[in-house]
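Note that this complex is displayed minus one protein chain, with the remaining chains in position.
A and B label the chains in the order they appear, each numbered from 1.
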Amino acid sequence: MDLVAILAIQVVYAIASLALISVGLAIIFGMMRVINLAHGEFLMLGGYAAIVATNHGVNIWLSMLVVAPIAVGLLGVVVERAIIRFLYGRMIDTMLATWGLSLFLVGLTTAIFGNTTVGISAPLGSIQIGDYRTSAYTLFVIAVAVVVLGVIFAAMRGTRLGLIARGTMQNANMAAALGVNPPRVYAVTFGIGAALSGLAGAVLAPVSGVFPTIGVAYVAKSFITVIGGGAAILSGTVSASALFGTINQIATFVTTPVFGEVALLAAAIVLIRLLPQGITGRFFRSGL
Amino acid sequence: MKARGYNMAGLALVGAIGLAFMFLTPRFAELDVVLDLTVYMIMAILALSLALIWGYGGILCFGQSAFFGLGAYTYAITMFNMGESTVPFLLAILLPAAFAALLGYFMFYGRISDVYLGVITLTVTLILFNSVNSTAGPEFHIGAARLGGFNGIPGIPPLNIPGNKGAVIDLEGMFYLCTGSLLLTYFGLRLLLASQFGRIIVGIRENERRAELLGYDPRAYKLATFTIGGALAGFAGCLFANWGNFVSPTIFGLSQSAQIIIWVIVGGRGTLIGPIVGCIGIQWLSAMLGANQPSGGSDLWSKIFANAPLILGSILIAFVLLVPKGLVPTLSDIVLSLFRRRQRQEQRGFEPQQAE
Partner (left out) sequence: MNMHRRTFLKGTAAAAAAGAFSSNAYAEDPISVASIHDLSGGLDIYGKPMVDAMTLAIEEANAAGGLLGRQLKLVNYDTQSNMQLYTQFAQQAALKDKVAVVHGGITSASREVIRPVLDRFKTLYFYNTQYEGGVCDRNQFDTGVTPAQTVEKLVPYAMKKWGKKVYVIAADYNYGQITSQWVKKYVLENGGEVPSIDFFPLDVTNFGPTISKIQAAKPDFVWSALVGGAHISFYRQWAAAGMRKSIPMASTTFAVGNEHIVLSPEECNGMLVCYNYFQDLKNPVNEAFVGKFHKRFGADYPNITELAMGTYQGFRLWAEAVKKAGSVDRIKVIEALETGISIDAPSGKVTIDPPTHHCVLDVHIAEVSDKKLKVLEDFAQQKPADTAAVCDLIKNPNDNQQYVIKI
């Protein structure tokens, strides 16, 4: 019984972390059709921001939840203004630019931090469930994921910014005709997407560590999740994360981690074959 | 008709340069340069395979490295089992082609398109990577060939003249083979693209619905293109296994896959010369950045200028902003605009003076 409880927590954690690392990319890709191959590096920089802040005395919660998103969000705005702005509508060129950006950021981070950087350890200690112990921090990560997704949902539905964002996403010219400034919306959206990625990287830093090339581990999975999810940002990301996270964890537990990875990838293939427009191409279509 | 004339002249020029390059290089260049050029030729064939699939076929394939790796591994495994290279060579082309056909059927007849294609092809190559990477134990073998897992398969015997096991290809011969193959591939693709087939797939790339309404089945054509591209990539893989006498699972990785796409974008999608130029240029640049490292210490110079990812990344970003269409299209635009300006100047000379 305890084993089931522990396993359930791990499955939910897998879903939550997958959703958390993907939602920033979902916003950037979903809104602006920009293939951001530097997504993994935004995550990595979020982790570094949190570590640097914590090692300079800032409270760990503040550095993870406030400093990191702001830092990476600002970087996102800079990147958008300097590079992405010229590439809207040119999805392929965004791939090249962001691939170059990812190399650049890895090189820059290595130059500034070197490859041995003290990390931060997970706060909150552990909890005991029967014979098993698990980190209480995993519950925190799950909570952060839920809150983040909830906030995005509320913002998209309830705020003016959300309305403008949705309108610009549907029809940029019409939005412009109605007085909205699409370039400004894009800059803000890219910044928010980057900030969310930074937050995810920071929150995961105590669990997975941070080093300049950690982005590689994240980028493929988040892409597969975002695109498997389909056009709708939130429901797509959540449903795809739920599906892939569950399959990955259960396969890993029952067999080996290699097979868990392969199972996730195979599930993605089957999914896209059955639902060529992603999950939200068919289900939850009216969702956000 | 004039356009056809220029086209022919251009092709003849490429052929002449290519042949000159092929025969003169081993006589004048050092062996290590010849060896480097050999692998650049091989990678250029790989770039051409994606140029066909993506540049002309419009199929965003993020997993071209899957066929490349399959070609290399197939050659290695069958070569260890057979000892004579004719069958391994053929299999190294046919097996990736068959795999491409299967995958293509799965994708195109499922009406999957654009980014979703990219994701499926990416996951396929990652599945291959993860699977082959964990075949390290001695129990993972196909006949006499151990898969070797992360360490890969070393010591792959090179090609020999068909039928004659002892007549093994040497380093210079390898250069001739690879350069010759590149030239053949280039001209072969040019022929293919000039034919009915070529024009149909470009038409499908431009507007699939219209092509369909005109009576062509886009799925079949895309499948054919994808298969040919897969076969070419497998061929390049076989040559690659011969060049380094080595293959390892990183050939299936995300990095290799992205590299191929970068070459095509930098060189210019929608051309054939472009990806060749882009591929060779970026390969050469990476090798140059890695080769001139200052020794020891982490002073500012080495942190910035001996920092290969930093420099390469900056160059790519600058490239995409300044040369958006890719190298070859931009260059040809420049050449053509100069040419047209001269034409216009000449024409103006014949116009009667307008009354003031």
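Please note the rule applied: a residue touches a chain if its C-beta (ideal position, glycine included) is under 8 Å from a C-beta of that chain, and two chains touch if they have at least 3 such contacts.
Values in this document were obtained by computation on a predicted structure and should not be read as measured data.
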Contact with the hidden chain (one of A:Leu7, A:Ile92, A:Val146 or A:Leu163): A:Leu7
From A:Phe29, A:Tyr48 or A:Tyr137, residue that would touch the chain that is not displayed: A:Tyr137
Contact residue for the chain not shown (choose from A:Gly30, A:Gly46, A:Gly73 or A:Gly107): A:Gly107
Listed residues B:Gly148, B:Pro218, B:Gly268 or B:Pro329, member touching the removed chain: B:Gly148
Contact set of subunit A toward the excluded chain (per top definition): 3, 6-7, 10, 13-14, 17, 106-107, 110, 114-122, 124-126, 128, 131-138, 206-209, 211, 213-214, 216-217, 249, 252-253, 256-258, 261
Contacts of subunit B with the absent chain, listed as residue ranges: 27-28, 30-33, 35-36, 39, 130, 133-134, 136-138, 148-152, 154-155, 243-246, 248, 250-251, 255, 286-287, 289-291, 293-298, 306-309
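FYI, only the chains that are shown with their structure count from here on.
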Centre distance in Å when subunit A and subunit B are each reduced to the mean of their C-alpha atoms: 32
Complex interface listing, subunit A residues touching subunit B: 35, 37, 83, 86-87, 90, 92-93, 95-97, 99-108, 110-111, 114, 216, 219-220, 223-224, 227-228, 258, 261-262, 265-266, 268-269, 272-273, 276-278
Subunit B to subunit A touching residues, read off their complex: 60, 106-107, 110-113, 115-116, 118-120, 122-124, 126-127, 130-131, 133-134, 254-255, 258, 261-262, 265-266, 269, 298, 303-304, 307-317, 319-321, 324
